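Excerpt of the complex: some chains, original placement.
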Amino acid sequence: MLLDKRISFAYIFNKVKSELLIVLIVGLLTNLITLYSHAHLPEMPLTIPTFLGTAISILLSFKMNQSYDRWWEARKVWGAIVNDSRSFVIQLQTFLDTDDTAIIRKLAYRQIAWCYCLGQSLRGLNPIEGIEGLIPANDLIEIQKHTNKPLALLQLHAQDIKALRLTDTIDVFRQVQLDNTLVRFCDSMGKAERINSTIFPSTYRHFLYFIIYLFVVTLSISLRNVQMIFEIPLLLVISAAFFLIEKSAYHLQDPFRNRPSDVSVTAIARTIDINLRQLVGDQDVPEPVKPNEFYLL
Amino acid sequence: MLLDKRISFAYIFNKVKSELLIVLIVGLLTNLITLYSHAHLPEMPLTIPTFLGTAISILLSFKMNQSYDRWWEARKVWGAIVNDSRSFVIQLQTFLDTDDTAIIRKLAYRQIAWCYCLGQSLRGLNPIEGIEGLIPANDLIEIQKHTNKPLALLQLHAQDIKALRLTDTIDVFRQVQLDNTLVRFCDSMGKAERINSTIFPSTYRHFLYFIIYLFVVTLSISLRNVQMIFEIPLLLVISAAFFLIEKSAYHLQDPFRNRPSDVSVTAIARTIDINLRQLVGDQDVPEPVKPNEFYLL
Amino acid sequence: MLLDKRISFAYIFNKVKSELLIVLIVGLLTNLITLYSHAHLPEMPLTIPTFLGTAISILLSFKMNQSYDRWWEARKVWGAIVNDSRSFVIQLQTFLDTDDTAIIRKLAYRQIAWCYCLGQSLRGLNPIEGIEGLIPANDLIEIQKHTNKPLALLQLHAQDIKALRLTDTIDVFRQVQLDNTLVRFCDSMGKAERINSTIFPSTYRHFLYFIIYLFVVTLSISLRNVQMIFEIPLLLVISAAFFLIEKSAYHLQDPFRNRPSDVSVTAIARTIDINLRQLVGDQDVPEPVKPNEFYLL
Amino acid sequence: MLLDKRISFAYIFNKVKSELLIVLIVGLLTNLITLYSHAHLPEMPLTIPTFLGTAISILLSFKMNQSYDRWWEARKVWGAIVNDSRSFVIQLQTFLDTDDTAIIRKLAYRQIAWCYCLGQSLRGLNPIEGIEGLIPANDLIEIQKHTNKPLALLQLHAQDIKALRLTDTIDVFRQVQLDNTLVRFCDSMGKAERINSTIFPSTYRHFLYFIIYLFVVTLSISLRNVQMIFEIPLLLVISAAFFLIEKSAYHLQDPFRNRPSDVSVTAIARTIDINLRQLVGDQDVPEPVKPNEFYLL
């Protein structure tokens, strides 16, 4: 997640440098052609590129909307994971008549592990890195058999809850209520995976770039009578604005790519970590994740 | 689902070749008429076509939005199918007190079959192709009696669950919880069918085309004083941009047509296949579906 | 529901013929005034009508969005009716321990009747036409006492389910689960009634027409120097585009008016009819509703 | 709710008369200044006001969207009240094993009272006017102690249901199902109160007016060379269009203000009244609310 701080210029410039290079070349070429063969270039009324510019704004606006919605939905999914993780531990504490808090702690820690594991899995990192201390050794062996590690952890949750019922620590009714919480975990996990694996219609992006370059070419022909020293910067700043917004949208679309614009899943998992440990009465809790220079992962 | 790769130019060009041919003819005709009978063509101020162009962008933006929403809703429906399929197997495993895993495996495999069957049915393919190995022979006979094969499979699920209760393997309470999951399957199936069978208001498309051609005609009249060698390509690229976006929208609208822009239901069903087999402890799972050149089905 | 076929030109033209007549008169009048009293008409810069045209596109876009949403919501409601009808029969089959399938068939057929009855009631047709064969004679007498026939049918459903519990064919728990399904029927019915009885803010439409006519008047004054033979058709086609989109929106707004653009509730009810009959094991099922020339009701 | 009839011109004109007066004064002033001191007024290219006009359309479109959404959400809330009221009575009838219909009728009539009471309370009218005949005298005394009368009625509902359980007329399970319905009533009530008490960000409106007046001033300067007899009406009609749309939005925002554009809560409550009386078997039901000249309250 990008913070509301001064974002490094290098970070922003890097996003669009290759596009701006193309714009620069287009601008210079048009000027060269104008110099040497004025007669061959057509009259290009300025209304053509400005109408294209308006069209680009409208199409960009659609893209920003949809990309933002994906990013916000991803954030909502992780918000639901926070809420359900908290509810899950409180449910365990109030549904189990036993005074044996070991089983509650076991499930709470596995839930913490699940959050870290899911976050890393979505980002394409090693899903089980750092969760060894949070789950029993058996669990680690068990989840190795599965392609989908977080799903395997949920299955282990369900098995423990089944064991609680078989020993009559909880009745069927409360088991079903706990199952509802597991179903919500399964839903949240699947929703995050869906956002992660579904590619935003890629042709749209190509067509948008196509129109932006069309805008640049027509604008540079329209403005050929303006001095090159004014025209080229104008071309660059206007097209930079378009490309930057498109890139912002492009990055928001895929919020689990280990990039500064990601949903901050590590920080959220750490919040859950702190909350759940305090709910089960632990005193030593980890620190919240510190933000980097201008973002939080 | 189109991948974020270089999409073949032929694929894109094929989408709009007939429209561009019409634009070409319009452009040539206008130029011809201008040549031979200049006096008869009206003055067409350039503001007319550019305002039409802005209007087209706005109307296209509406269409992209709604089409994208249909496509995204279809993807969400299949995401829900993934989530509920996983939850269903975990529920079966934790709700049945029996150690008899045969019945769980039977239901899990039928669930896999249901996913493939639904995907094929939506795409208008043979719904039962390839599912023979996943369900008992009786099931195959039974579903032949139904027009709607996936619905018949759900009914078989429900009958098996009823049998489990009649033998007291589960109680009423857990039966109802499993029934909730079946209701969600029924909902997802119906939602996908709804998207598939509801035609996006087709008049809108006709009116949009009407305005785009109006734009082309007025623009070509406006630009008649520009040399033909510049005017025709300009007409073609601008109208191509509009037609391509419209076509993208048109394809997104109907995400179950066995086209590259489809929701990748086969790949999703395969993911479910792998997950469910691993949940019931099978070792040999199929490979994920490999993407084609630039898309995944 | 309009099909993706060639829609008859007469159908489309009929929608806007009176509006186009007004536009024609405005165009002719302006030309007449120009001829006889040029000096009295003001200079009208073309930017005025074109900016109005852009404004109209934006306002139309809002209207299309909201109208489409109403139509799509109506379609979703009927999709939910499909899903819940199927779930209802499957629930009855798995919740009743009895082998007596007569009661299940009775409820399934009444459910079919409810779908037809609701569709006809929404369209302002005779709600009980054609449902006599599907429900017992008592039911027919009973629902005559109610203004709202579909609601009366739901009450009869509930009474039958109560009777099943009083004879201990089902227990309280399953009764409540069936009640959940009835509540969803009641919700779907009410949602469709809401869309049907709520008038889209009508002033908006008047203001939109007002601006479109303002556009026509200013445009025709702006273009008075263009030859009448070119100006009048241009006026007509541009304003026709606006009026047609507005009319499309207007028709989508009210999707239960027995019009070609309706949600195809009869066809949907027929699908339910076929599905439910096959679920209860009937062999002879009716045919799907055949589409008319260019629409399906 | 405004009907789809001819709405009185006086009603519409009254909404914007003060704004139009200001526009008239601005137009006359500009013309006066032009007459007497032409040199002092700047050149105002027409693109300035027309671009402002486009900006206004876009900002108005946002406002219409959000206002319409509030109004539609309010309508949905009342739709949910309709649905849940019907379900509530059907639930009571099927959940109570007793043949004592008095208690059902008592609850049904109190439910009717709750609908009227909530509607009047939202509109700032006397919340208990007209409901004396529908609830017992004790109830009237009890709700006097509460600031929030509809909430007090819901509490009485809950107490009656508790009494039914204490006498074993219903069991815990059905009590909980009825409680779910009460929770939905509580939600609908709170949602309507939220819409009613939350003020749409008021600065937005001020800024919008600011831009509209800026548009009027710049347009009147731009058009100063047009004859006053044409310019002033043009200024008035264009700005009237903007103001009227803004006013429509403004009225839709607050749908419980006892205005013609309100959600028709009295008529909806009457529909519930008729439905519930027929569900409990009453013969004499009240008439539906008659619409006024051009609206229904």
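By letter and in written order, the chains are A, B, C and D; residue numbering begins at 1 in each of them.
Definition applied: contacts are C-beta pairs under 8 Å (C-beta built on N, C-alpha and C of every residue); 3 or more make two chains touch, one makes a residue touch a chain.
These figures come from a predicted structure and were not determined experimentally.
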item: Assembly copy number, counted for this structure file with 4 shown; value: 5
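Quick note on the criterion: only the chains that are shown with their structure count from here on.
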item: Neighbouring chains shared between chain A and chain C, ordered by label; value: B
item: Copy pair chain B, chain C: interface residue numbering same or different (half cut); value: different
item: Intercentroid distance (Cα basis), chain D paired with chain A, Å; value: 38
item: Length of the line joining the C-alpha centres of chain C and chain D, rounded to whole Å; value: 24
item: Junction residues of chain C - those touching two or more other chains; value: 47, 50-51, 54, 58, 61, 65, 173
item: Arrangement of touching chains [line / ring / star / complete / other]; value: line
item: Every chain pair in contact, whichever chains are involved; value: A-B, B-C, C-D
item: Interfacial residue positions of chain C with respect to chain B in the complex; value: 1-5, 7, 12, 46-47, 50-51, 53-54, 56-58, 60-61, 64-65, 68, 71-72, 75-76, 79-80, 82-83, 86-87, 90-91, 93-95, 97, 171, 173-174, 177, 225-227, 230-231, 234, 237-238, 241, 244-245, 248, 252, 261, 274-275, 278-279, 285
item: Interfacial residue positions of chain B with respect to chain C in the complex; value: 41-43, 45, 47-48, 50-52, 54-55, 58-59, 61-62, 65-66, 145-148, 151-152, 154-155, 158-159, 161-162, 166, 172-173, 175-176, 179, 182-183, 186-187, 189-191, 193-194, 198-199, 201-204, 206-207, 210-211, 214, 218
